[in-house]
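One structure, as structure tokens, below. Some questions next.
The complex is shown incomplete by one protein chain, all other protein chains being positioned as in the whole.
Entry: chain A
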Amino acid sequence: MIFVKNLHKSFGKLEVLKGIDCHVHEKEVVVVIGPSGSGKSTFLRCLNKLEEPTSGEIIVDGIPLNSEVNVNAIRREVGMVFQRFNLFPHMTAIQNIVLAPEVVRKTNKEEARKIGLELLAKVGLYDKADEYPDRLSGGQQQRVAIARALAMKPKIMLFDETTSALDPEMVGEVLAVMKDLAREGMTMVVVTHEMGFAREVGDRVIFMDEGIIMEEGEPNEVFANPKNPRTKVFLSKIL
């Protein structure tokens, strides 16, 4: 589904990604962990080209990310959820959700609304359809953001520290939605600090540090017997 080869990314002189090779299979849930500044968010953002890679090859769903046309095509198939929700504040929950299907997919209004309400029901916010984002809690906003991404019927979902900006009591409701998605067979790449989620839902864990993949493997294996000393240090700090 996602194929990454020798991906490099520099911001000016700072090299953030130093050669990432990675393959994500269909219906796989890959959890990316690592300390801040390890490049995990940048890696994720390269996958739908919110960041322009300095060099390397990325192929998503068979389409190489090498032109503007391809990038827009891929973004339609790849949903992304952000740390800071990024809901459109001038639109209600349902308007946030139907905008892209209407504008990009040219779905007609009734159909888009129907799908939007179904998705809101799915994330437990059917009754909040007409609320503006600032009337919603962080957890609710993030669930709307997930519904918004799902409205495009993506084949892949990218989650960029989706629970890091939330109050602790709201983390659970967002993770629950993500778990449901994983169970339904969505292909997911999840950057997170939630090790419980990684262990429970992840098919594979990737540990990144200093711009490279230090270790990867099955979650239980990585958490129980980390092979790389850096992984050990990182896990000992957060577990």
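Brief remarks on what is shown
One rule holds for everything that comes next: a residue touches a chain if its C-beta (ideal position, glycine included) is under 8 Å from a C-beta of that chain, and two chains touch if they have at least 3 such contacts; residues count from 1.
As a convention for this text, contacts and distances are computed from a predicted model.
The listed options are "Polar amino acid transport system permease protein", "ATP-binding cassette domain-containing protein", "3-isopropylmalate dehydratase large subunit" or "Ferritin-like domain-containing protein", and the UniProt record of the chain not shown names that protein "Polar amino acid transport system permease protein". Contact with the chain not shown here comes from a single listed residue; of A:Gly37, A:Pro64, A:Pro89 or A:Gly196, that residue is A:Pro89. Within the full complex, the residue among A:Leu119, A:Met152 or A:Met208 touching the omitted chain is A:Met152. Considering the whole complex, the residue from A:Val103, A:Ala121 or A:Ile238 that touches the absent chain is A:Val103.
In the full complex, chain A makes contact with the omitted chain through residues 48, 50, 72-73, 75-76, 78-80, 82, 84, 86-91, 99-100, 103-105, 132-134, 145, 148-149, 152.
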